[in-house]
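To start, the structure itself, in structure tokens.
Here the complex is missing a single protein chain, while all its other protein chains stay put.
A, B and C label the chains in the order they appear, each numbered from 1.
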Amino acid sequence: MSIEQQYRTRAKELLSAGEVKMVIGYGAGTTAERRRPIFITSPDETERLVLDSACIANLSGYLVTEGLLSDEKRVAVFLRPEGIRALNVLAAEAQLDPLQVVIIGFDLPKGELKSLQGSSVDDFTDLLGALKESTPDVDGRELLEKIEKMSPEERFAFWQEEFSKCIKCYACRQACPMCYCRRCIVDSNQPQWVNTSSHTLGNFEWNIVRAFHLSGRCVECGNCDRACPVNIPLRLINRKMAQEVLDSFNHFAGTSKTQEPVLASFKKDDSETFIL
Amino acid sequence: MTENNHNAAQNIYKPATMKIVDRRDEAPGVRTMKLEFQDPADHELFKETYRTGMFGLYGVYGEGESTFCVASPETRKEYIECTFRESGRVTSALARADIGDLVTFRGPYGNRFPLEEFYGKNLLFIAGGIALPPTRSVIWSCLDQREKFGKVTIVYGARTVADLVYKHELEEWMQRDDVELVLAVDPGGESPDWKHRIGFVPTVLEEAAPSPDNCVAVLCGPPIMIKFTLISLKKLGFDESNVYTTLENRMKCGLGKCGRCNVGSIYVCKEGPVFTAEEVSRMPAADL
Amino acid sequence: MSEPFEPKITAFVCTYCTYAGADLAGTSRLKYAPNVRIIRLPCTGRISPMFILKALQKGADGILISGCHPGDCHFTHGNYHARRRWMVFRALLSFTGIPEERIKYSWISAAEGLKFADLINNITEDIRKLGPFDQYHKLIEETQAQASL
Partner (left out) sequence: MTKILFTDKLDSCVERWRSAGMTVIGPVQRANSSVYDAVKSASELDLNLVLTDRSIKELFFPQSEPMLRYAITKAEINTDEFLPPSGPRIIFGARACDASGLAIDDPLFGWDYKDEYWFQRRNESVIVTIACTKADEFCMCTSLKLSPDSTKGSDILLRPLENNKGWQVEELTDRGREAFKSVADLLQEGSDPAAATVTVPEKFNADACAEWLKNPENFESRFWKEISARCIGCGSCTYLCPTCHCFDIQDEGGSFEGIRRKNWDSCSFALFTMHTSGHNPRSTQSARWRQRIMHKFNYFPGKFSANSCSGCGRCTRECPVDMGITETLQEISKLSQ
């Protein structure tokens, strides 16, 4: 039986047994290459679920939809390792109770669909631990290295060109499972820290603020990068910051549901070479 | 204005400069300001266009603009009075402004109360809390030409005695023998020396029992008050088409362009803010 | 002749140590460069990255952030939290092309009036050598201009 069929059966069983009230998964999209998030609440509908190498979106963000988990019933969700990490971060930040989430895990190493054993976040601890030690496979690594080698002026010019395209649609924020703030800093106007206007300066500020807020929290699922309608390579900033946090504090976001948030904790011997 | 004459074209987003000539604290966090036009041309335009019911966008540069009614009547156009509650960024800035300071006004926009249709009729004004200002604009527009209208009854309620606005005018209306004023505060909101009614507006209204015959009602207040007062008005025999109210929605332009104030297909900024209860009942309730 | 470049530097300092250090520099009649505008905050832990962005948005050429030495924080560990935050924020700014040399960090205690005066002088000279932060200023100018199309 294909993984897809196995998982459909599993989803059906979960719903029929009343173990979960909803399954968040992937369904067919507008075109043959596209998949879209679907929400299944009846066992009869599980045949609509699709699972293949096009199922790349991280669905964990839907778990913090207002009211979804407030009745203490459980929800099953299709997640890749990045999604499971995101779930851990959300749990560590007290946004949800991970015991209310049944994970239907899968991975897509080199585009090949693979099922993951387990259903609770704790079942994936070893897998995520191993992920921390492995070298991430990043789309655009060459560009990243090129940017790192640039002079500050060149780097500024590079990002200025990228950010000048930004239209502040906030698709990056809305697509991000970690961007759950009830009121985003750009939407706060007393005081108005960041320019809301979408001129290059405002775009620059917005993207820096978001990148900073994601530092040490981003699980590099790529949702923001794919959501961006003007193709700003947001993944590069996230990769850079994830590496920075790993190198400086040995922190890899989302390895456990009780992980301490890296910027809300400290060690007395943290490096401070740059402080005069 | 001709099509191709750009120099003469008005920038529709440019507000008029206003000087605060007087201000008065009405209730905790509620203030009235009297504003005077600085540019005679702006003032002329206002005099030509302003009719009671219309609203404006009051602004402080650096903070933005905020929409609320013109509280002064169409019979007094030498200045603009506005009453607002300090709650957001703009109203906080307005509250910080002192006499002599400059603020801005863009408007007047929207439709108006059809006063001519009220001629010869009895008038019933019902207002709750901070919603007296829009009602007050109509009240004075009528009282300033008192002979054109029949009996005038005003029912005004607030949560507490302190929350009643325009206290000095309430006093004045109380003294007049051509106005019947019914004042009320919510149970628990009364002060030891409170001589008027205690109760919610709909209840007080039913007790006062104004006759619906040849009568037009103007009703302004928070949505929950409007909802229950409409039920009471119906009980008293008022027809929804004889009950006028105003809607408020968030606005940025006031000109029917920015796209946020609509309730169903109705643009509050252009087709409102004055509607009959009958018109409101036809709007999709979920969009209010 | 245009006027010689005078760097605009914004300093965010904690009130218990660095601000007291600045006070000491003052009462000790130490002379230091007048290019720094000091903004006093309760603790370095209160210095949000937003402040740095705001200073840049308002045209700063350089920024100084300074507080109590590790272990000396009036609030026990506000400066430890701040240190981590700066570490990360600094890397982010650097990656987006805002030169590390324009944003300086220091620990200055209430007793270090001399260190404060020296630091301000050194930073002012460093930023003077870097010149105005033209790239950022250009973005600010763009916001003041008519729409381009």
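Heads up, the rule we're going with is that a contact is a pair of C-beta atoms (placed from the backbone, for glycine too) under 8 Å apart; a residue touches a chain by one contact, two chains touch by 3 or more.
In this text, all values refer to a predicted model and were calculated from it rather than measured experimentally.
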The chain left out touches which of the shown chains?
A, B, C
Out of B:30, B:185, B:253 or B:274, only one touches the absent chain, namely B:253
Just the residue numbers, please: which parts of chain B touch the chain that's not shown?
1, 3-4, 6, 9-14, 17, 61-66, 87-88, 91, 100-102, 104, 223, 248-250, 252-253, 255-265, 270, 284, 286-288
Go through chain C and note every residue touching the omitted chain.
143-149
Residues of chain A in contact with the chain not shown
29-31, 34-39, 57, 61-62, 161-162, 165, 167-171, 173-175, 187, 195-199, 202, 223, 226-227, 229-231, 233
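Going forward, only the chains that are shown with their structure count from here on.
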Looking at which chains touch, is this a line, ring, star, complete or other?
line
So, in whole Å, the Cα centroid of chain A is separated from that of chain C by 34
The positions of chain A in contact with two or more other chains are none
Taking the touch rule as given, give the residues of chain A at its contact with chain C in the complex, in rising order.
147-148, 150, 152-160, 185, 193-195, 197, 199-202, 204-205, 207-209, 211-212, 215-216, 237, 240-241, 244-245, 248-249, 262-268, 270-272, 274-276
In the complex, the residues of chain A that touch chain B are 189-190
Interface with chain A, chain C side, in the complex: residues 48-50, 53-54, 57, 70-71, 77, 80-81, 83-100, 104-107, 119, 135, 139-140, 142-143
